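The structure is given below, and queries will be raised subsequently.
With one protein chain removed, the remaining protein chains of the complex are shown where they sit.
Letters are used for the chains, namely A and B, taken in the order the chains are written, and counting of residues starts over at 1 for each.
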Amino acid sequence: AEQPEAKACRMPEFVGTAIGDTMGLVIANVDSALLEAMNIDKRYRSIGIFGGRTGAGPQVMAADDAVKDTNTEIISIELPRDTKGGAGHGSLIIFGADDVSDARRAVEVALNNLEEKFGDVYGNPAGHLEFQYTARASFALNKAFGAPIGKAFGLIVGAPAVIGVMLADVALKAADVEVLGYASPAKGTSYSNEVILQICGDSGAVRQAILTARDVGIPLLESLGGPAPSSATPYI
Amino acid sequence: AEQPEAKACRMPEFVGTAIGDTMGLVIANVDSALLEAMNIDKRYRSIGIFGGRTGAGPQVMAADDAVKDTNTEIISIELPRDTKGGAGHGSLIIFGADDVSDARRAVEVALNNLEEKFGDVYGNPAGHLEFQYTARASFALNKAFGAPIGKAFGLIVGAPAVIGVMLADVALKAADVEVLGYASPAKGTSYSNEVILQICGDSGAVRQAILTARDVGIPLLESLGGPAPSSATPYI
Partner (left out) sequence: AEQPEAKACRMPEFVGTAIGDTMGLVIANVDSALLEAMNIDKRYRSIGIFGGRTGAGPQVMAADDAVKDTNTEIISIELPRDTKGGAGHGSLIIFGADDVSDARRAVEVALNNLEEKFGDVYGNPAGHLEFQYTARASFALNKAFGAPIGKAFGLIVGAPAVIGVMLADVALKAADVEVLGYASPAKGTSYSNEVILQICGDSGAVRQAILTARDVGIPLLESLGGPAPSSATPYI
């Protein structure tokens, strides 16, 4: 669709925007009544806010890079049912920090790394596939998917969910990996039309499982809705 | 998008339609098996039915006017995840009455007042903002948001949720208001991509908090998706 021209924003809280209608913001001195309303116990002075309409895995991966690189913590990760009429999720991720410069830096890293994380998101009008891989998971992946810190982690998403079930089977047969989680429309998702498999294990095995699922997933999705190109540049 | 031509409906139960694919209906003698299936204890003779595809706050506000003006009660308010591919909610509101003329009158008032309540809904392809204000909340706002009856109440919505977090902070800093509720994608919404802040307090303070949030929200949303005009005529 045609994209209306976005307008520049000069607010000091504004950090930037990125793919997936994603925005990053910071609050230097977060209101204490807001922290209480958000049910956050710890008295963070500053927060970073990062999320978009389209994409959950990519934003969580980008936030994972950000907490590795900065003096921040992941306060919360929430996944609305969104993607603007698509089959999946949007995202809302909050970083906590003692200093606003740390919060800002985390949001900048996340925004800068986001496009890469859309590299193995493939889509057409019928649905989407998503693959994520890291050799070393950090706190965002731990919070969102229970990934063990410092270990290899992989995410395999198929939408509509019918495709995701098949990809889960293919991935688990392809290599000796461990299932961390399996989410489906009625359990573990926000009622999205996805099956999401989370795996860990030896980094080579995790990567092999993902690549095999990707090889199977693309022709399946294309049989339903035509060409399903990458949203950016594949990275796995 | 082009709007197909709606056809006139001559059913006696039909009251009318309004903005947001909203419809109003009445049932003079509601079937007792239906009341039971809906889990309604009280034996209302007549019900009014009011709701749409797009919008929850506007319909709740319009229903609030309607219960003030008529001899009806709010039976239930339910908020589907809708807005036709947008980031928010739709609505289903049911009025109870002893007499069908009262139910009809409530639905008429709600339909007539709905466009005004869309006055401070601002949208573009990336999301929407919503602001609602009343000096005197009634039963619909009480049921939906816990607003104290007869007191000033304000609603501040930002979508995608990333914007809503910022608006909540700005509003709470702008004036001495009390937080009634804070809803986010995983808690208090139907997994919509929104953050919703509900406030009460002195009417001047509530209004000030809302106006400040509105001033911040519009440029933020426009930085993501271009011009974000009002859906009708701003009223606050």
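Here, a contact is a pair of C-beta atoms (placed from the backbone, for glycine too) under 8 Å apart; a residue touches a chain by one contact, two chains touch by 3 or more.
Note that the coordinates shown come from a computational prediction; the quantities given were computed from them, not determined experimentally.
Taking the complete complex into account, A:87 is the one of A:56, A:87 or A:129 that touches the chain left out. If you put the missing chain back, the residues of chain B touching it would be 1, 3-9, 11, 13-14, 17, 21-25, 27, 30-31, 33-34, 36-39, 47, 49-53, 78-82, 84-85, 90, 92, 94, 190-191. Although one chain is not displayed, chain A still touches it through residues 81, 84-87, 124-127, 160-163, 165-166, 168-169, 172-173, 179, 181-182, 184-187, 189, 191-195, 197, 216, 219-220, 222-227.
Throughout what follows, only the chains that are shown with their structure count from here on.
Between chain A and chain B, the superposing rotation on Cα atoms measures out at 120°, rounded to the nearest 5.
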